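One protein chain is absent from this view; the other protein chains keep their places.
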Amino acid sequence: MIRLLGEPFDPAAEIARFTTDRQDVGGIATFLGRVRDRVGELRIRALTLEHYPGMTERKLAEIEAEARRRWPLQDCLVIHRYGRMEPGEPIVLVATASAHRAAALEACAFLIDWLKTKAPFWKLEETDRGARWVEARESDDAAAARWEKETAG
Amino acid sequence: MIRLLGEPFDPAAEIARFTTDRQDVGGIATFLGRVRDRVGELRIRALTLEHYPGMTERKLAEIEAEARRRWPLQDCLVIHRYGRMEPGEPIVLVATASAHRAAALEACAFLIDWLKTKAPFWKLEETDRGARWVEARESDDAAAARWEKETAG
Amino acid sequence: MKLRYFAWLRQRTGLAEEEVEPPPEVHCVADLKHWLADRHPRFGEVLAAPGVVRCAVDQEYAEDDTPLEGAREVAFFPPVTGG
Partner (left out) sequence: MKLRYFAWLRQRTGLAEEEVEPPPEVHCVADLKHWLADRHPRFGEVLAAPGVVRCAVDQEYAEDDTPLEGAREVAFFPPVTGG
């Protein structure tokens, strides 16, 4: 399930709800991304996530479908914020459930790696020295590329 | 932080408390292992975890220390049950926090892989066809061995 | 054809979207970029730098040689940084 939100959400409440009633789930992996209050020496006051309405929902759905195609997931949740957020606020939550732990853990890592490089979001940081657009990191591309070789298979 | 519990715990509440007040955390990864109601065709009524008091606490502490040595973790939590549990009940919760997601995700996978193969717990399953001790799985050894090569380094 | 600009490319064009009718010689994304460089000089400045300007045609990632025939919406943006 995919949710794209312009308002804050409560990750612990989402995790509490996730697959609570199921007794066939052996492992649940989650990843929560939050706004940090600093990057290196620079203080971050806020982060604004711009996105591409329409394409974002489409890409998120594709990424979820790809995870479900690759791993036997019993459930899968992706919540992604857009708009302005302050330090400590959740940006993205990924949760995966499977009978076995390897599927849940790998799918969770896959989802966040692909979200970072394939979903049309852009981060604007408000710092003590003004606002700046976050640049894409090569390490994110490398992390996403780990999963790329399996796409053709 | 390590907790070895003979009573049920609430994983969502633990996750809610984990690093809530910190604004320097960029990523939180969690893994929750739960009792499944079936293994293949076999219905599971309950699972009893026996452990080695004294050695268990020691090994859990060693495993946590190793994760903190390998990755720059801002916080780390391992909660492990022992005793009798029913389907749907949590067995183990691992949570890791770091400035960056890769450290949190990898340390989380590492912790659960090593817990499975290095902490002295033994599972007794109560099934429709009687009780049986769960056998160690080769896939668990393989998962743990992924991290082994780095120990010497 | 609707054009959309995101993040700092939006700041370069000064607009989030516009409706355009490119001339018939604009067949692919590269042609469109070339035509837009005249329309938005500050956007044109960064088009040459490799990997800086990404494109989507009808909400699918596109390359310079992606054809524009029948395209209703073309978007330009920097590399994504979500998650």
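Chains here go by letter, A, B and C, matching the order in which they are written, and residues are numbered from 1 within each.
One rule holds for everything that comes next: a contact is a pair of C-beta atoms (placed from the backbone, for glycine too) under 8 Å apart; a residue touches a chain by one contact, two chains touch by 3 or more.
None of these values were measured; they are calculated from a predicted model.
Could you tell me which of the visible chains the hidden chain touches?
The chain that is not shown touches these displayed chains: B.
Which of B:I15, B:I28 or B:L49 touches the chain that is not shown?
If we include the chain that is not displayed, B:L49 is the one touching it.
Kindly note down the residues of subunit B that lie in touch with the hidden chain.
33, 49-52, 54-55, 58, 80, 91-92, 112, 115-124, 133-137, 140
Keep this in mind: only the chains that are shown with their structure count from here on.
Just give me the whole-number Å value for how far the CA centre of subunit B lies from that of subunit C.
Centres of subunit B and subunit C (C-alpha means) sit 48 Å apart.
What's the distance between the Cα centroids of subunit A and subunit B, rounded to whole Å?
23
Just curious, how far off is subunit C from subunit A if you go by their C-alpha centres, in Å?
For subunit A versus subunit C, the centre distance works out to 26 Å.
Touching at least two other chains at once: which residues of subunit A meet that condition?
33, 112, in rising order.
Could you say which residues in subunit C touch two or more other chains, in rising order?
Correct list: 83.
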